[in-house]
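Dropping the structure in here first, questions after.
All protein chains of the complex are present and in place, except for one that has been dropped.
Order as written gives the chain letters A, B and C; numbering starts at 1 within each chain.
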Amino acid sequence: MVEAEVWQLYRDMLRSRLFEEAVTDLWEKGKISGELHLGTGEEAIIAGVVSQLEEGDAMAVDHRGTPPFIMRGIDPVLILLEFLGHSKGLCAGKGGHMHLFSKEHLAASSGIVGSSGPAATGFALALKYQKQKKIAVAFFGEGAMNQGMMLESMNLASVWNLPVLFVCKDNDWAVSTVTNNVTGGKLIDRAKGFGIEGYEVDGTDVEAVWKVVNEAISKLRNNDGPQFIHAHCVHMEGHFLGDPLLRYHRNPTMLVEAADSLKQYAGESLDEVFLLLRKIGGQLKKKFDPLVVTQKKLKDNAERLKQIEEEVTKEIEQVVYKTLEIFKGGVKDD
Amino acid sequence: MVEAEVWQLYRDMLRSRLFEEAVTDLWEKGKISGELHLGTGEEAIIAGVVSQLEEGDAMAVDHRGTPPFIMRGIDPVLILLEFLGHSKGLCAGKGGHMHLFSKEHLAASSGIVGSSGPAATGFALALKYQKQKKIAVAFFGEGAMNQGMMLESMNLASVWNLPVLFVCKDNDWAVSTVTNNVTGGKLIDRAKGFGIEGYEVDGTDVEAVWKVVNEAISKLRNNDGPQFIHAHCVHMEGHFLGDPLLRYHRNPTMLVEAADSLKQYAGESLDEVFLLLRKIGGQLKKKFDPLVVTQKKLKDNAERLKQIEEEVTKEIEQVVYKTLEIFKGGVKDD
Amino acid sequence: MTKMGFAQAIVSAIEQAMAEDENVIIMGEDVHVLRIPKLLPKPNLFIRFGKERVKYTPISESGFVGAAVTAAMAGLRPIVEVLFADFLGVTMDAILNHAAKISFFSGNKWNVPLVIRTACGGGYGDAGQHEQSLWGWLAHIPGLSIVVPSNPADAGGLMLSSIYEDNPVIYFEHKMLADYWLDYMGSGGRTTVSFDVPEKGLEGEVPDKWESIPLGKLNKIKGGNDITLISVGVGVHRSIEAANILEEKGISAEVLDLRCVAPLDIEGLKKSVSKTEAVLIVDEDYKNFGLSGEICAILLEEGLSFKYGRVCTENTIPYSRELEDQALPNTKRIIDKAVNIVKK
Partner (left out) sequence: MTKMGFAQAIVSAIEQAMAEDENVIIMGEDVHVLRIPKLLPKPNLFIRFGKERVKYTPISESGFVGAAVTAAMAGLRPIVEVLFADFLGVTMDAILNHAAKISFFSGNKWNVPLVIRTACGGGYGDAGQHEQSLWGWLAHIPGLSIVVPSNPADAGGLMLSSIYEDNPVIYFEHKMLADYWLDYMGSGGRTTVSFDVPEKGLEGEVPDKWESIPLGKLNKIKGGNDITLISVGVGVHRSIEAANILEEKGISAEVLDLRCVAPLDIEGLKKSVSKTEAVLIVDEDYKNFGLSGEICAILLEEGLSFKYGRVCTENTIPYSRELEDQALPNTKRIIDKAVNIVKK
């Protein structure tokens, strides 16, 4: 087996992280509109998968499309221009961050939870039909495992023996719902119920992800049928930028006031709401951050770490600079 | 455990069978319109379940609604009038055989494959909410196990711990598709993937069905969460009355002619079509008929068998007579 | 020129496209045998092209229609079959939020050359969960073309252009015109039932080789001066029948077959209505918020003034054959309404 190139993976993750931090900054400044779902916290999963894709492989992503698009080598300037709603953006400003598309990379997004399953299945169907020996990846959250079309697509990929890698990024939450409270059985067993083999992995450990994905992808390329990855992670910024639960968490006084006004209703349900607020706080620990986890692994070569950080920081700065230059030029259709 | 009352079950099955034979006769005479899906062949499953329902239990049925409606004690005259499109029918002639409804029996049908899952789940939700200690049954075919809403409803029933009995009547076919060719994994494993316990049973053996259902229902009434029954059966009349595959099967000369004209395309796919025709023929054996199976079990008391047959025959004759009398009276709205 | 059945024409056009272009595939439930009853000796796509190109599916419409969208994006030209228009409900997310929107969202850089083929319509007693038309409903969604042929020649020619169209097309195939559907769902091999099948829709002359009929061009079936009857599918035949009887009553009706509900042939409509100044829309789809209203709005926007009426399906279609006949736009209703409009 080839070894994971952890340094390269780290660089991929860092690029994505810094890009999303720049996006956050622009979003906070009001330059980016709509709900913005970051992929911060799931970079190890995305890097572990996307780094192993070849030219001609396809990718169907969910509402957290930025990391996979960035790591797939799609021009970050085009992506950022798209976020700014610019006519020169990746999708001419028509799609925005939840609807990124790149035909040449066979990469498609959707904001509809669960739709990446059928999407990847259709890509794989076409690729297999065209005898291209390529694979298709579906990225989705654990909440999407309760969406009918996702389940249907697992069955389709299974019975048609299609090269689909189903990658479930499990952060325990679907918006403000703890998924465990609304999900019966085990996800690995669900995949098995459709005849698909599954791997469970710590999604903050990029090397671990890379390894199981490497095994799964070689099976895919060997025409062994679809594979399922169940990877655990957290979202460092909650569900989306401005997540109200996080706002409460970060403003304990707001919380106290709220609790006060609700005393009359004290009871099981009130407890459950406060439990949620505690739980979301609990997950924002550094030890769950895949970048921190990887840095720790690589800490023996502090110099190289620093060098990469500098290089990537510079790259992203330039991306932002270039983007804003074009943006300032005004919205021109050409 | 209570013993199954096989004689009573046999009577239930026979009533349903003879009623459906009368329906077939009227259908063939052109008095009943539309596609008519019989439940002949699955009576043991229906009897094994419906005989154990109490007043206040609910039932969501698929396109083969006649047996469960008949066995639930709904007036067969009203049902037959409905099939004739009469304004005095169960649904005033507006629903027909695929859309039977009886509010007082909490029994609802739908022609949409997979919809009995959510339907039974909603019934169970209401019953549980109303603290009625009642249960809801979903009847559906194995083809419906690939429909997203069915899978979703299993999860819903599981996480809400609802008293739903999911009854999968597996006849190996979905219209003219051999379901195995389009279904990954095992159905029992699927249920398990949603946290639901399952039983597999020979659905032509009414006693066996009764037993597993009895166990499952006592769990349901004990608030142990939804249960799944996977029961195997055949459909004695194929998918629906006039099933084209059966027409071929029953007219070998048609088949020979067809084969002749297709010789130019001979190959794997042609073989597959002929395989289907052979397969459908193979299932029409008496040994798969739940009535024949039960008669064999009861053959030591030939007299009683005969007596029941006479009684039920008479009953159904009277149902038909009464129905036609009302029908001849003309379509009167009152 | 040769004679062909409506359903046969569709299959034959698909066959031609599949022979021409490897990227054309067909998928759906029972596609391997659905056409056995009458068409086995004629083109049977499954047998001719094999199971990789004619793919039967599980009953997972939202999954496989969703998959067909991206298969189209990856270079195929899939024809995906949803057995009945009623079942489009299950697939609606794939249509509404994906097929119809992706080209737009991609900044027009990525197309979805997808055909969704579906059987529609009533008149054989299957009731309102299996007999809906829904073409006007689908046409509400920007980004879709909606095709509803009324005869074999159109059925084949429009299927060919649908397959080669670079954006999603929903292709409606009326069960009263498609012999195998009516055999399947209606008669079931019985000789004891009969249906009001439009002969000219069921069978007719077709070209020896299919040529594309452009989407969005209506077909004037019959000229007339007093009123324009506008319809699609089976409604066209009911309208012709009505027009012939109206002729006897001294009313000269023009009959337009829209062929496509979207895009609409605004020029063609204008031309006829500016002459007759009276419009009757005959629509088997639901009356409210559909085709009959849209045509009215377009004509007013175009500055025409005209007398107006519509004969449509107004409620859920009942099971009883008698009630059903009254619910669907029948010839009598068309005649009565036309007389009523002209006399206004």
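What we mean here is this: a residue touches a chain if its C-beta (ideal position, glycine included) is under 8 Å from a C-beta of that chain, and two chains touch if they have at least 3 such contacts.
All of these numbers come straight from a predicted model, not from anything done at the bench.
Enquirer: Missing chain touches which shown chains?
Expert: Counted over the whole complex, the chain not pictured touches A, B, C.
Enquirer: Based on the whole complex, identify which of B:Ala92, B:Val178, B:Ala208 or B:Leu324 touches the chain you can't see.
Expert: Checking the options B:Ala92, B:Val178, B:Ala208 or B:Leu324, the one contacting the hidden chain is B:Ala92.
Enquirer: Which of these, C:Ala127, C:Met159, C:Leu202 or C:Leu215, touches the one chain of the complex that we don't see?
Expert: C:Ala127
Enquirer: List the subunit C residues touching the unshown chain?
Expert: 62, 86-90, 92-97, 100-101, 104-105, 127-129, 136-137, 139-143, 262, 286, 288-298, 300-301, 303, 305, 308-310, 314-316, 318-319, 344
Enquirer: By the contact definition given up top, give the residues of subunit A that touch the hidden chain.
Expert: Interface with the chain not displayed, on the subunit A side: 27-30, 33-36, 82, 85-87, 91, 93-99, 110-114, 143-144, 146-149, 174-177, 179, 181-183, 240-245, 247-248, 257-258, 261-262, 265, 267-270, 272-273, 276, 331.
Enquirer: On subunit B, where is the contact patch with the chain that was removed from view?
Expert: 58, 60, 89-95, 99, 101, 103, 106, 108, 110, 112, 115, 117-123, 125-127, 129-130, 148-149, 152-153, 155-156, 159-160
Here is the rule we go by: only the chains that are shown with their structure count from here on.
Enquirer: Taking each chain's centre as its mean C-alpha position, how far apart are subunit B and subunit C in Å?
Expert: That pair's centroid distance is 34 Å.
Enquirer: Between subunit A and subunit C, what is the separation of their C-alpha centroids in Å?
Expert: 42
Enquirer: Subunit A: which residues touch two or more other chains?
Expert: 148-149, 152, 155, 159
Enquirer: Find every residue in subunit C that makes contact with two or more other chains and list them.
Expert: Residues 57-58, 60, 62-63 of subunit C touch two or more partner chains.
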